[in-house]
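Only a single protein chain was left out; the remaining protein chains are all shown in position.
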Amino acid sequence: MLYREAGQFISHYRADQRLFRLRQDRIGFYLLLASAFVLVPYCGNDYWFSAILIPFLVLSLAGMGLNFLTGYAGQLSLGSAAFMAVGAFSAYNFNLRVEGLPFLLSILLGGVVAGLTGVIFGLPSLKIKGFYVLVSTLAAQFFVQWVFTNFAWFSNDSSSGVITAPPLQVFGLDLSSPAGRYLLTLTIVTALGLLAANIVRSELGRNWMAVRDMDTAAAVIGIAIPKTKLLAFAISSFYLGIAGSLWAFTYLGTVEPHGFDINRSFQILFIIIIGGMGSILGNFLGAAFIVLFPVLMSHIANGLLAGVIDAGHLENFQKIVFGMLIIGFLIKEPNGLASIWQTFRQQLRVWPLRY
Amino acid sequence: MSFFFEVLVGGLLAGVMYSLVAIGFVLIYKASGVFNFAQGSMVLFSALTFVSLLERGYPFWLAFLLSLLIMLVLAWAIERWVLRKLVNRSPITLFMATLGLSYIIEGLAQSLWGAQVHGLDLGINDEPFEVFGLLLSQFDLFASAVAGTLVIILSIFFNKTRTGIALRAVADDPLAALAVGINLQRLWLIVWAVAGFVGLVAGLLWGARLGVQFSLSLVVLKALPVLIIGGFTSITGCIVGGLIIGASEKLAEIFIGPYLGGGIENWFPYVLAMLFLLVRPAGLFGERQIERV
Partner (left out) sequence: MNTTQPLPPPLLQLEHISLSFKAVKAITNISFAVQPGEICALIGPNGAGKSSLLNVINGVYRPDEGAISYNGETLHIMQPQHAAERGIARTFQNIALFKGMTVLDNVLTGRNLHVHSSWLEQVFNLGRAPQEAVRQRKKAEEIIDFLDIQPWRNSVVGNLPYGLQKRVELGRALAAEPKLLLLDEPMAGMNAEEKQEMSRFILATQREFTTTIVLIEHDIGVVMTLSNHVVVLDYGKKIGDGKPEEVRQNPQVIAAYLGTKH
């Protein structure tokens, strides 16, 4: 009843092509945004901002980055964290070495450098396919980590390559409080999220999916495969680079190269598997899952099973459950949580009927 | 010059160890088209099981047999609950499933046997000895001998036994193999069990050298460049690829590393494999596919 579309006629292609076709969806989205920007900063506490909401937002953004490359363009990657590291360390250096460079511009430039790095490591994908691309992204993963650990210049000669967040000043506002950092992250993620929704519905997004589904046919209908693939690497790494900066500056405050190791890359891959490959919404659902699940597990362990399970066991147990969830999703719901949400929405539309 | 050769031979012998992990990969890839990321955790799991049994006072041969049995059960479980449910899915999906699998196996291994490092002594004296003026590690030589034996056994298995021939048929065309009455599920079980056996051998050798610990499961990543260079479908390729990676990464570390601040063997194999791909996309021994549309 709530979700009825009767009486909503679409009479222009432009209206048909917008992000939310149904009025209810649009209203819901605006309400969500309004509460995220207004309500949450008033109600939330520091723990929620710092330990849940900010990492959730940053990981959603990183998920988007990987999803462009893997979910949309079909190129498997195990090097996401490398591009995050490039973003963070570049932004840090831009801010450090260019006098008076605004914080937001540093992050943006960091993203651009990450994007260019992505293009370089994407070059082999022009000659090779499938699993072979993995080796290129692994090369990125290990090479980048090595560079930032080994050359102290990148971390301004700090010990073990640690970098620290520059002052979080945006248009004269000091955003270093937890709520401020949350709002800053939220603004950037919202903007890039809307842009992402735009990209995947554009010609470029369609070309990515065409290359993913069947590259020979894509070439035959005239899609420029090299350009399409490299743009996937570039835009994906740009998003990952921004996510890396946010991870370092608004979430952690200080980070070392080790914080962007291969386990981070796995984590981001899991976000898109659980959330849904080829879906923008899926990144948010997957990130929420990845952030909340361990919290939930430790609450259960501390509450119900206090004293029965120690921390080491809990970690192993978490790993096992995660692995099982991934396999479970791949078997039962290969399009992830996003697809469960779609099914739910469909049921809502026809409720109280079955179909 | 003799130092150069020492590094070279040392690298070649270390490369054999990579080959061992890569062979497990190739077996599974050939038979089921699955790029098994969990091979590394299988190495860890088997070695950890073996060493834990040994520590509990089991004799060597019994511990070995029991570990093998456990790997067989694992293979059975994987075939039953993962592979069978994912028949006809894309290779990427299967790869991701093995990623999940590696999490399960690692978690399982550590919650069963604990996360501490175990020393493993295979009773081989690792005194370096001299051949033609070169100092060689006795242990490395032993490892290569084991790898060589394993390769011979496997090639006899593949070329002479009925099961081996059926396996090659499945690798060639699973549907056709199914049509002539080959039991695909049984074959997958066998091949995963054999990969588990290879993993156990690799795990013992790696474990004896590095200690049985979590980082063993990361050896899997180094096997990837080996596969790329050797080609995904060739056991010979594994050996040659392993030797190339082993030798070149040691040489690069010793002779180029100092100019770059060291530690380059972490990424050198991948970059080498990447460059290699640009020249020979199918690897040294892989087959080039003609695309039919």
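Brief remarks follow.
Just so it is clear, A and B label the chains in written order, and each chain counts residues from 1 on its own.
We adopt the following convention: contacts are C-beta pairs under 8 Å (C-beta built on N, C-alpha and C of every residue); 3 or more make two chains touch, one makes a residue touch a chain.
Values in this document were obtained by computation on a predicted structure and should not be read as measured data.
For the options A:140, A:199, A:255 or A:320, the residue in contact with the chain missing from this view is A:199. Contact with the chain that does not appear here is found for just one residue of A:85, A:163, A:231 or A:301, A:231. Of A:181, A:212, A:229 or A:264, it is A:212 that touches the chain left out of the display. Which of A:22, A:152, A:223 or A:297 touches the hidden chain is settled by the complete complex: it is A:223. Panel shows chain A; residues 12-14, 16-17, 195, 198-199, 202-204, 206-207, 209-210, 212-214, 216-225, 231, 235, 278 of it touch the chain omitted from the view.
Operating definition for what follows: only the chains that are shown with their structure count from here on.
Between chain A and chain B the centroid-to-centroid distance comes to 33 Å (mean Cα coordinates, whole Å). Against chain A, in their complex, chain B makes its touches with residues 35, 81-82, 85-86, 89, 91-93, 95-97, 99-108, 110-111, 115, 221, 224-225, 228, 232, 260-264, 266-267, 270-271, 273-274, 277-278, 281, 291, 293.
Remark: chain A residues 74, 76, 124, 127-128, 130-132, 134-136, 138-139, 142-143, 145-146, 149-151, 216-217, 262, 266, 269, 273, 312-313, 316-320, 322-327, 330-331, 334 touch chain B in the complex.
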